[in-house]
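Only a single protein chain was left out; the remaining protein chains are all shown in position.
Order of writing sets the labels: A, B and C. Residues in every chain begin at 1.
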């Protein structure tokens, strides 16, 4: 079982948590704790050996910790995922394959696309795909249609697997803390449109990708994972895009794994990631 | 302050440690705990905010933990280092530069070489160098001479910075757990002599290096850190050696840093490294 | 168009090749040439701008070069691929996805499995799958059955995408230079069975994978590509296997891309790879 806790820091929190667990004869196999000293915030992730009633333990921990502590006891790592896409297949396909072979660490409940082209790959894996057209619609109406679609499902997270529409603050706040995105650059470099053309023109020697939570500040949400891939002078802008897709797929897979294993905490515009 | 603890595992160890600290109003800023379930061994590293008397705290923790627990409370991360070398300059020079500019995390107390060529670089940094000739000596006599040399100094660790003599079990047991080595390959590949020639002939695409504790099993001690560097068909064996030296320098520097920051635990033939 | 040439080295080969191309007003956009001085072997890859008749150009180049020169003029990079598998899905799925979206650089003609479990994923992408049972068969009979299966198709390469049977010298020589394998370790470390258990017990800090041509010396064929992924003390042998599968998938994809883009030359037990 995994236990994750986030709360205001004070002396004695580890003692309170571990004392309670020891009292229940629960052995801690692996523990990570981090205090953001400037923000006075406490973050902890514990892996424990004994399986007990998760809800009961969660209530006991909440009672032992300061008011407002976010405690989550996870009896099994299975999450539920909704995916938003446009036209690019690489991240979605990787997610669908892992989902199909039960190695994603989550279940893909549905895929929603603002373009119909990825319906086919979803149907090959019997994953529900919903096409929500954005043509001739205001952003508000389009997002209402997407939300209506999503409301048919229950899910923990929304993965923007190359979803190329900017979401409104309203939509984002409706799913606060749940939306993660894969960004086609090593943020904060090449913010905005056409990063591969920018990278090509700047003559960079590395191409990056960034997985991050989505907040109202476009491209400014808390970063979960980043990786790079080397490129050279003989890469065209198209070659850079192809290399970029490889690294996007890898980074997004890694970020989702970290998320599904309860290793990611968010506070303000940063993350704590217990790898 | 850093607190490191290694002992037989049982339920309640984190509670005992953190309860004691909370009682002293000591806040835990960062904590890593790991249990090797198969070996029933407990490893923990805590960074705490308040500075207290280190010896007193160490005794209190020892009293609160099972018999035989290894507890170390480190009021400051300064270690003392002895270095053994032969002829190659790269790892030693990196250590001497960091030592000179006080960024090594340790003080180099002395350098002992079985060849005189590195005396010069040591003298440039006013670090004592001792030349211990091995010609016409048995291994026993040579090692006695090295030991005599070392006994003039106090040190926590011995770094074999490209020391090209195989040490006897007797010497190793005299400095049990203190000796670390940089091995010129990605262990366990290319064990033994002339790894770059082996790598060249095998046509590998990566060259590695391994920093490890020295035990009686040559090239089989617990691994602290490993890294690789890409190579290609247009590398000669000499080019591979040059690339290998770069990665040896980097890996050894990283391993020493981990060691000096009390991040490395050894148990049987493995390490726990809280990076 | 891509031109690849491999032959015995002598003075004037580049002049002969480029003189012939200049005479045809063909501009060389990118050229890599390498001479293995010890072996006196010449390797070159040219990317040229003008599209001309590939067969005619190939004959002219052969006439201009020493007897026995291997010349290949590739008017388009499309190769044909056969895949052999057993039970693991990760490399095959990656190949099938890229094949489906036409970004593999080759066409998957068929998949042959000695276990039926991967028939399903092939059928989802309408790729022919043949189950060839090896139970109660000699290796000879089993391999005859596989060969019979393969002979229904034309292909340039056979990818062993986690095919867990050792192939006989006979089979290998029937498809000499065509078979590539993904090996579950950073060769030459952890040769043989159960590398992740070996890696776990040795306490390594990196897990690798190696893509190589298959020759009669098991695990000793010419290496095309190698990569590693960091692991730590808190990886179980199962976690190491999972990390290993990620890096296997990535290395095999990279090796296939290099192969399909005519960037890989083999001579004796080594490769020249013009990345």
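In this section, a contact is a pair of C-beta atoms (placed from the backbone, for glycine too) under 8 Å apart; a residue touches a chain by one contact, two chains touch by 3 or more.
Nothing here was measured: the structure is a model prediction, and the numbers come from that model.
Taking the complete complex into account, A:206 is the one of A:11, A:119, A:149 or A:206 that touches the chain left out.
Set against the missing chain, the residues C:31, C:149, C:191 or C:237 yield one that touches it, C:31. Shown as candidates are C:9, C:62 or C:145; the residue that touches the absent chain is C:9. Although one chain is not drawn, its touching partners on chain B can still be listed: residues 30, 89, 93-94, 97, 100-101, 103, 121, 124-125, 234, 242, 246, 250, 253. Where chain C meets the chain that is not shown, the touching residues are 9-16, 18-19, 21-22, 25-35, 37, 49. In the full complex, chain A touches the hidden chain at residues 34, 36, 186-190, 202-206, 208, 222-228, 232-234, 269-273, 275.
Quick note on the criterion: only the chains that are shown with their structure count from here on.
Chain-to-chain contact here is organised exhaustively, every possible pair of chains being in touch. Of all residue numbers that take part in the contact between chain B and chain C, over half occur on both sides, making this a same-residue interface.
With each centre defined as the average position of its C-alpha atoms, the distance from chain A to chain B rounds to 37 Å.
If you average the Cα atoms of chain B and of chain C, the two centres end up 40 Å apart. Contact with two or more other chains is made by residues 30 of chain A.
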